[in-house]
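Shown next, in structure tokens, is the structure this report addresses.
Of the protein chains in this complex, one is absent; all others appear in place.
Every chain is named by a letter (A, B, C, D, E, F and G) in the order it is written, and numbering of its residues begins at 1.
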Amino acid sequence: MEKYAVYVPRLVNREEKFVAGHRACVGCGEALAIRQAFKALDTNVIVVNATGCAEIFTSQFPLTSWELPWIHTLFENTAAVASGVEAAYKAMRRKGARLPENTKVVAIAGDGGTSDIGLQALSGALERGHDFTYICFDNEAYMNTGVQRSSSTPFGAWTTTSPTGGKSTGQFSWKKNMPEIAAAHNIPYVATATHGYPFDLMAKVAKAVAIKGPAYVHVLSACPTGWRSATETINRQVRLAVQTGVFPLYEVENGVYKMSLDIPTLRPVADYLKTQGRFRHLSDD
Amino acid sequence: MEKYAVYVPRLVNREEKFVAGHRACVGCGEALAIRQAFKALDTNVIVVNATGCAEIFTSQFPLTSWELPWIHTLFENTAAVASGVEAAYKAMRRKGARLPENTKVVAIAGDGGTSDIGLQALSGALERGHDFTYICFDNEAYMNTGVQRSSSTPFGAWTTTSPTGGKSTGQFSWKKNMPEIAAAHNIPYVATATHGYPFDLMAKVAKAVAIKGPAYVHVLSACPTGWRSATETINRQVRLAVQTGVFPLYEVENGVYKMSLDIPTLRPVADYLKTQGRFRHLSDD
Amino acid sequence: MATRTGVEVSVGVADAVKLCNPDVIAAYPITPQTHIVEHLAELVATGELDAEYIPVESEHSALSACLGSAAAGARTFTATSSQGLALMNEVVYVAAPMRLPIVMSVANRALSAPLSIWGDHSDLMSVRDTGWIQIVTENGQAAIDNTIIAFRIAEDQRVLLPVMVHLDGFNLTHVVEPIFFPTQDEVDKFLPKNRFPLPLNPDKPVAMGDFAPPFIFMEAKWAQEVNIRDSRKVILQAWDEFEKTFGRKYLPVEKYHSDGAKVLIMTMGSSGETASVAIDELRKEGLDVGQISLRLWRPFPFEDLREAVKDAEVLIVMDRAISYGGPGGPVASEVKAALYSQAGKPKVVSYVISLGGRDTTVSGFKDIVKKGIDIAARGSQNEYEIYGVKE
Amino acid sequence: MATRTGVEVSVGVADAVKLCNPDVIAAYPITPQTHIVEHLAELVATGELDAEYIPVESEHSALSACLGSAAAGARTFTATSSQGLALMNEVVYVAAPMRLPIVMSVANRALSAPLSIWGDHSDLMSVRDTGWIQIVTENGQAAIDNTIIAFRIAEDQRVLLPVMVHLDGFNLTHVVEPIFFPTQDEVDKFLPKNRFPLPLNPDKPVAMGDFAPPFIFMEAKWAQEVNIRDSRKVILQAWDEFEKTFGRKYLPVEKYHSDGAKVLIMTMGSSGETASVAIDELRKEGLDVGQISLRLWRPFPFEDLREAVKDAEVLIVMDRAISYGGPGGPVASEVKAALYSQAGKPKVVSYVISLGGRDTTVSGFKDIVKKGIDIAARGSQNEYEIYGVKE
Amino acid sequence: MSQEKSLVEIRWHGRGGQGTVTSAEMMALAAISEGKYAQAFPNFGSERRGSPVQAFNRVDTREPIRLRVDITQPDFVIVNDPNLLGKVNVTSGLKEGGWVVINTSKTAQQIKSQFNIKNPVATVNATKIAREVLGVPIVSTTMLGAAIKVTGVVDKKYTYEHLQKRFGRLGDRNIKAMETAYEQVVMQER
Amino acid sequence: MSQEKSLVEIRWHGRGGQGTVTSAEMMALAAISEGKYAQAFPNFGSERRGSPVQAFNRVDTREPIRLRVDITQPDFVIVNDPNLLGKVNVTSGLKEGGWVVINTSKTAQQIKSQFNIKNPVATVNATKIAREVLGVPIVSTTMLGAAIKVTGVVDKKYTYEHLQKRFGRLGDRNIKAMETAYEQVVMQER
Amino acid sequence: MAKSESEMTWKDLEIGNIVTEPGSARVYESGTWRSQRPTYDFKKCIKCGLCALNCPEGCIAPNKDGYFEADLYYCKGCGICPHECPTRVIKMIEEVE
Partner (left out) sequence: MAKSESEMTWKDLEIGNIVTEPGSARVYESGTWRSQRPTYDFKKCIKCGLCALNCPEGCIAPNKDGYFEADLYYCKGCGICPHECPTRVIKMIEEVE
């Protein structure tokens, strides 16, 4: 837990832009991370949401969990839709339309929607330099469709399409390094975060949105359903990911890397793995 | 020119796998680079080709410029098709099919087919670790369709969709760093090359294809048509790109960077820019 | 006052878009659409058009960016062709039910494989279920006029639907021809400002794109269907209004010597112009033949079609696409279905012509008419005929 | 000997694929197709199936990888649904003209927008021009049998075309039901080894995917059309052969109390089973009503359809998709077109039902039949009817 | 359908992640093994951990099942999670006289009055059985036993192979849990 | 089409990258400015630098042009690049008696016998004119002048505005090149 | 909405099925998902608000005494809040029927 993490009421905006009554699983880390992220922001934000758990659990017709203008169209085009919204505001404002001040565009998607099927749209939007923030809520698999592997699933993790068996010990490939790929686009801001460190997360999201130009925030989000883990300890799980070095917290500002946390000695990775059923077969041997 | 570049007949395979009679523009650097690349390889190669100049100038029905098994399907799916070919050989071989030894898969595409519309398929194929080589022939725009900008078009360059005018001085964004993005995928081999240094190019292509796992080679290829430049000096043009530091030649082997050329002092970038009409408006001021 | 100028039709379409003063253009180049977007990029670069030109990385993103732009309330344009339209297919399906008034030019071209950059209507047909209003044009003037009209229809508060304006690749896009251009003032009067009623705006948050469980999905889709069917009257109004302002008239089904003719040919797109030369020649030869051409493909003009063919005995329908292993020409198939229950309906002969850039010449059309009359009289073994394939 | 087991249909389809011993499976998950590919991944992981499972990053790449695999001469399978099918649309179009014998299961589901994970046939309709052989199944057994049959048809040297096997999402994919499974030996006998005649192979280089200028494009497309039409006889042979080996018979147009019946309903897919319960009840009530169902969607079984409806006076066609602003139900539209020139053809009433997971119950079908008869007798204002929309 | 109705329809209530679909699946597999016709299917849609979910069975002793629509008027309702009572209308559409089988520590009488249920109620403390036999409060197989007893659509011995196959080394214990509930379920007509 | 044929069809031959399409375009623009009906279009397809290419015109003095097909039987052929002779069949489909206008330093007689051309040939040394007037051997506007003279489909003064617009500060020189060729073209009937 | 979901007709839909009431999902009682619930020993509470910050449902807010307490209309009983509470104020107990 972050040392300065006390007396939240004084530090954090109490308004919820992502409200109660959503349909995420009990103990969903993605719901938690989204809540925290949007707590860090003001009401001047337009949300563009990829298909995935977050979209499904917030938007069953005729209801919405969002207090912000929100749009969902498809799974793989989130950054492109965000480009369009950003460009529209730019053009309309320039041409004298009466619009609210300082409107910000925030695109959100899962790891599948970001590192797999939505990667190209994201890469294009980053390259073109749109003024928007993209937040990937990485729960390390396609959770909405029932836990299939993504390129963000860590090596060795069980999923329904990286099952364990005589010929397989779970995911065969190494986790795609999405923040690194984003950073290779030479954008002004890239950061990693997780809901286990909410103040860090909120500070990074706020910074990303404040910065002019494209910003990318990669948020590790526990999914007790897909990780086959307990709901009550999800924060502990992701903190262990950080403390074991599995998921380092850092920022890249204009190409300069900065670690966000001082972890003098990393804990053994096994501490992290054993919190989750998806890694059980690894500890068996 | 490379210093060891003499007595080609002794050094280079004389067989052409990409034969004369193709329909590239007079003085096409892409045609030259492809010729050199495939000279570096044996006949055990299956070629997967994206839509683009190279595909069009080699494959007008009922003819083919290829002596190798070759397939073209679409513009954006080259790496995915290559994945399928590779997997097919792997499975069929494992299951006892009689197939030629040591078959290699080489995917080729332009910069548009690589850094824009084909990026996602490429990223997926790299991540999954297929044993194949991907060569991007980067002529810095969509040439086949008549010189539109790509994300690989350098800042300031004129193209038909980054025209110059009162509100524009050519391409508004910086060239996407494709080799860097490929390297961020942690693949065993990434390299840059150009037809101005043919031995370097051939050595890198041969190495890439020999290495097990995914390899990426990014080849700067002059396009006199799109660059609005002379045909006879295309090699000089790309050598200037290297010598001015605009296009450094390097390799990344298992994450380790190595420069391929010792250039003690870089020449002024203007030397490069002035060889091409697409940059003319820049030197005007 | 309108001016008559020679212009390449693609450039003319871009100039027409400019007259409509769009806010956002997102497009990806593909032959034969390129000149449209290149000229728009040029107009933006010179400052003649104040818009954001988004040079996206694929057609999928082109239309996706348009979704975002239109949802934000901006006037939005894109253009594509063939493979591009196919690549954005999934996006094409969402624009209409989300009621986003995007205008898209489609430079019609054959769909691969084999790869062909040349014209036919296979791309057009691939989006026939998507709920877009679709106007098909047969010459440069129609393409340019209807680009302007498309914005008006799309953004009409009673419509709010995306509109495609189809123009044949090369045969229209790459031809320099005389065009009457309206003035900026005239267009400003004809085309009111965009006021999308529920845009993405922090001042009044809305949620667009909720998922629809079975209790409501069918209602949503029916609402969509009613909406596009009802757009018909707005389209007719827009064309009327256009005629009043600019003097050129457009109809869902255009007629050429068709009233009372016993034999009709039906065309769609630019080949209709060549065909009408054939009609002239045949009539001179004494044949009682006329022509109708389909300008409004969606919403399909059932009434107009029925009215137009009511006196005909033979209707020869030309298609520039095949539904493989299916009914052959999609237009002929829909025409037959539309006339199925009509009393005294004509015999319909279906001809597939001009795939992948193959020309059908004046004498070709004459040949088709004669063969078609023969088939109508004597029957055919085939579900449909194809013209000009080398045997 | 075949064994009767209870199995979730998706798992059964995967098991059927396993029996066919594919070399490469490339797929991307999407509800309701997921259980098929998950079980295949499982079979590969345990070693029960020796194949490469490529967990691609999108459906576009799924089918693209399949192109590569099939071109290399490997037996190739994929599965998708709805948005996935739409995203791979451009790739779907190239597989057939390239003659790559891929087998794809499509778990039919509504196309967005609005997003729906539930069943209808809008995805199926979006690929009706693509030149794939398309088999539509109405129960688990048919889905599983036809998965095996599909490989045989696809790889037949006279065919060499990709085949889609459609099965309704959830209503089939997610139901556990009794299935007869053939043994490995039986399948091995029924399904010869893949021997794609001109694979990508350094020993004998070929070029696949040349572009086709206008002088040859139309010939290439006609060859494709002839090829899929001719596949009909191979399909019938495969079904015959299947019946001989396994005792279950499949026909392009299935009949249920249809011979001689004056009123027919026509269904496609799993709703046909519920409808046949309604037919039973209506017949008990004394109504002369029968049912036909379309199993072979492409190549469209013109002859069989005409034969099946020859005695009918009223044909009520059910569609689970709308061509918005067009002819309504695509099946009804094609049926009308197919029957257009028939003497003594039935009146056709077109009903759109069951979009996005909306059930049409037994009493719903009974209601439709009664209303349909009424409409046939008295006419309707509508181009087509829709059933069950809340007004 | 020329004879008397031979079809029985069952609805299961539980929570996402608690194996409700498994209950229905085991029921169908057993009936099929017995030579009957049967279906099992979930409530089509996404099933979030914790959310109230349903699963369904059709069992027919005589003829193949052709109905491919939701079950809206079940013959039986099985409630795997007692906390759903009062939150979800478990008897919705239930045929008159159709049994509700509930996992509860209470008596049928208490349940009926507390939740105003008109239908006959059978009770079993499946959570307790599961805790004791399986060591975890997951009642999918336990409630299967109770459901088999009350619905009578299948001989319980046909579940054995399927429970063994599904639960591997925990197969025997699940069979035991099933059997225990089968024995202990209390059917109280009123 | 009730009167005599008023339509003239022209085919241009050149090389990719040498402005052949521009020649045709200027021709059409001029005719349209003159109040006529006209089309210009390239050979549909890709035009690689150096490759033999074609471009086309239709000009009609009386009525709108409705033909939207290739021109296969032109009334005139214009050859911008003399090196194409012998490599490309420039007279293919050319109507009997239709003129071939060729950029060459040779005489019509030489050309006719060397390349076995039956049609009447007009010659002009456009490369030389272009070199002299424009400073570069790009003949698209020069050949325009020769073509206008031989075809007579448009008054050359209607090209002025279009040449000015297209070539900006080089407009005058291009007009001069056009005019020079107009003057110098030699039409030799046999 | 005046009408219940299942009563909505096609005419009740906004253009594009747009939802015009922000945060309308608040009507949904996600508390029905709960199998266990938090209980409090507020004496130990330092009102730090960490429980609220870490609740995935966003359903914890100060009660009238300023103590942070779950709104059981929404609380799904995940059990996170007790784990985040630095002073062990919260304990989960099983829901009873």
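List of remarks:
Following the convention adopted for this analysis, a residue touches a chain if its C-beta (ideal position, glycine included) is under 8 Å from a C-beta of that chain, and two chains touch if they have at least 3 such contacts.
Computed from a predicted model, the values in this text were never measured in an experiment.
Considering the whole complex, the hidden chain is in touch with B, C, D, F. In the complete assembly, the contact with the undisplayed chain comes from F:G50, out of F:G50, F:P74 or F:G98. Only one of F:L7, F:L67, F:V88 or F:L170 touches the absent chain when the whole complex is considered: F:V88. In the full complex, chain F touches the omitted chain through residues 15, 48, 50-52, 81-88, 104-106.
Mapped onto chain C, contacts with the missing chain fall at residues 113-114, 389-391. In the full complex, chain B makes contact with the omitted chain through residues 1, 5-9, 12, 14, 16, 18-24, 26-29, 31-32, 35-36, 39, 58-68, 195, 198, 230-236.
Note that in this section only the chains that are shown with their structure count from here on.
Contacts with chain A and chain G are shared by C, D, E. Path length between chain A and chain F in the chain contact graph, taken as the least number of steps between touching chains: 2.
Interface comparison, B-D against B-C: more C-beta pairs in contact at B-D. Each chain's centre was taken as the mean of its CA atoms, and the one lying most distant from chain E is F.
Inter-chain spacing, taken between the CA centroids of chain C and chain D, is 30 Å.
Each chain gets a centre from the mean of its Cα atoms; for chain B and chain F, those two points are 39 Å apart. Of all residues in chain B, those that touch two or more other chains are 56, 61, 72-74, 76, 116-117, 119-120, 123-124, 127-128, 151. In chain D, the positions touching at least two other chains are 31, 55, 57-58, 60, 83, 87, 90, 94, 98, 112-115, 117-118, 209-213, 220, 357, 359, 389-390.
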